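Every protein chain but one is kept in place in this view of the complex.
And then chain A:
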Amino acid sequence: MSGPSDYQPSNPALQWIERRLPILGLMHSSFVVYPTPRNLNYWWTFGAILSFMLGMQILTGVILAMHYTPHADLAFKSVELLVRDVNYGWLLRNMHACGASMFFFAVYVHMLRGLYYGSYKEPREVLWILGVIIYLLMMATGFMGYVLPWGQMSFWGATVITNLFSAIPYVGESIVTLLWGGYSVGNPTLNRFFSLHYLLPFLIAGVVVLHVWALHVAGQNNPDGVEPKTEKDTVPFTPHATIKDGFGVACFMLLYAWFIFYMPNYLGDADNYIPANPGVTPPHIVPEWYYLPFYAILRSIPNKLAGVIGMFSAIIILCFLPWLDAARTKSSKYRPLAKQFFWIFVAVCILLGYLGAQPPEGIYVIAGRVLTFCYFAYFLIVLPLLSRIEKPRPVPNSISDAVLAKTGSRSTPMVSSAIVLALAGALFAGSADSARANEGSDKPPGNKWSFAGPFGKYDRGALQRGLKVYKEVCANCHGLSYVAFRNLAEAGGPGYSVAQAAAFASDYKVKDGPNDAGDMFERAGRPADYFPSPFPNEQAARAANGGAAPPDLSLITKARSYGRGFPMFIVDFFTQYQEQGPDYVSALLQGFEDKAPEGVTIPEGSYYNKYFPGHAIKMPKPLSDGQVTYDDGSPTTIAQYSKDVTTFLMWTAEPHMEARKRLGFQVFIFLIIFAGLMYFTKKKVWADSH
């Protein structure tokens, strides 16, 4: 991509191809001999990291699409069964879901790097604008991908985002109908989103090719912002940049694997484990963390149309950056004022992200308005003004001068900025978490779970006892429809033999048919059957239980959560705490009190529960001491029942958790060794160039 190559393959077969299609020469000139500035720092490896993530998303996405059903009635179930039954389906899904977050994390670092070092300035304007286009395509792809599992947040996120277009005067409503393919978000919407979600990544890949092309024409920017002048200023792409990027990718994979294997739901929302329900809006609709700053801008403007315009212009304004910032000096390294304002801008974005996850009331609204003003002021006031009044420090004559001056005195700013960014990531990531429901309720007490932590395993005894409690108590009202009897005999489960699972299944009556006469009939359960639900449909369940349908318990420990608040969600990232669901379920089972406290009125037909949001629950106290007999001598108390049944329900929600954590450990050992080897290879390759 940088002029004609003099590359000549030695193999005659390759020579034959090269004469007809000079693709090898293109590769050679673009990725082998291509000169890269020798002073690039590790922020420049994020380009390679992003390419890696795009490849990863396409690869896992294509395989996931082989198992996914894009239909409003089946999508949620197909995702759940994919995770349970497809070989390494849980791994694929975690890689794809966490991969989206990692992709955005990397793109934000990449964009901020461009902002800090002035990578958008002449002659790289087109390169920068192509980048903004990629970012817009990524946002569309990410949003549509989030809709596909068809959980509550998927559905309501789709409703809120598509309704943004209804703000457009005159044609808005027709555009929204066109997006929906119906009168509301429904099956046609899901179908077209699936189609577009499959298409857009390939468009991204196409624009990425243009982006790399433009990069290789203009050449890379560098931390000192002076263009390479002589051969001494550059090093060949291979092996120097290749190995450095390889090391960067390896380190990034460590972070990625941390999420995949240990915190797969940390960045998600518990509500998305509840199937979509057009009749119930979740108490807080929160987009994925990477959209939160723009969501905050949308909400802080009190007029609907102005809010939508504000949100979109917050992104579009980036296209005009090359002309808004007219300063001749590229790198903020040599711009004392721009450097400070840059970090203030980063803080503004992080705080906007935090506000985007908070309920839109009181102080949050005012803070949101102030920060929205700051966001736009950075582009429209600060940068144009700075380019006129700022007196930059002198830039070095050439890159080699800068490299020579650098050796010896080492910079602390890089360390501090790394810390700020790490904090940013954590704060950002967790801010979605803090918005989850359960306001005005007591926080459930923490428990010691056998399955917590990086080496957690299910307690087999607790699983077996929990199954008994479920069967004798919960099963009267609650289904367990994603769990099959055969699962009871699978590795990482309650540890029954195949024969025991078959015997357990044969106790159940399962509806089958139609037979040759066309009638439905009942037969004994088989291992392949799923736990039968106590009610034939949701309406029957609702009618039999005073208007509140008892939820299916298969996913309940993942579908319930409570806000951890700041700063606990940051601590949770490091301690791998993710047992909000089990803590809540277990607390709920023990939180019934006969008399509501002073000042709380409980409506007729409801019961007081200390931990239930709003405190009035329709389920009567389900457990009492001695209700279920245990054969192994465990105490027959409510506390023990709750603990056992919660452990069991954690297993039903995630039957492959043990495999996940075990594989995670192996992957970590591998990645640490791999990253270490890459580091020393990189040191060796670069030994002469520093």
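Operating definition for what follows: a residue touches a chain if its C-beta (ideal position, glycine included) is under 8 Å from a C-beta of that chain, and two chains touch if they have at least 3 such contacts; residues count from 1.
We take it that contacts and distances are computed from a predicted model.
Between the names "DNA-binding MarR family transcriptional regulator", "Ubiquinol-cytochrome c reductase iron-sulfur subunit", "Phosphonate C-P lyase system protein PhnH" or "Transketolase family protein", the one given in UniProt for the chain missing from this structure view is "Ubiquinol-cytochrome c reductase iron-sulfur subunit". Residue A:Y183 is the one among A:Y170, A:Y183 or A:F202 that touches the chain missing from this view. Although one chain is not drawn, the whole complex shows that of A:S30, A:N163, A:S450 or A:Q576 it is A:N163 that touches it. Of the listed residues A:Q8, A:N41 or A:T281, the one in contact with the hidden chain in the full complex is A:T281.
Interface note: of A:R192, A:K443 or A:R662, the residue touching the hidden chain in the full complex is A:R192. Residues 156, 159-160, 162-164, 166, 177-186, 188, 192, 278-281, 283-285, 299, 302-305, 307, 359-361 of chain A touch the missing chain (whole complex, contact as defined above).
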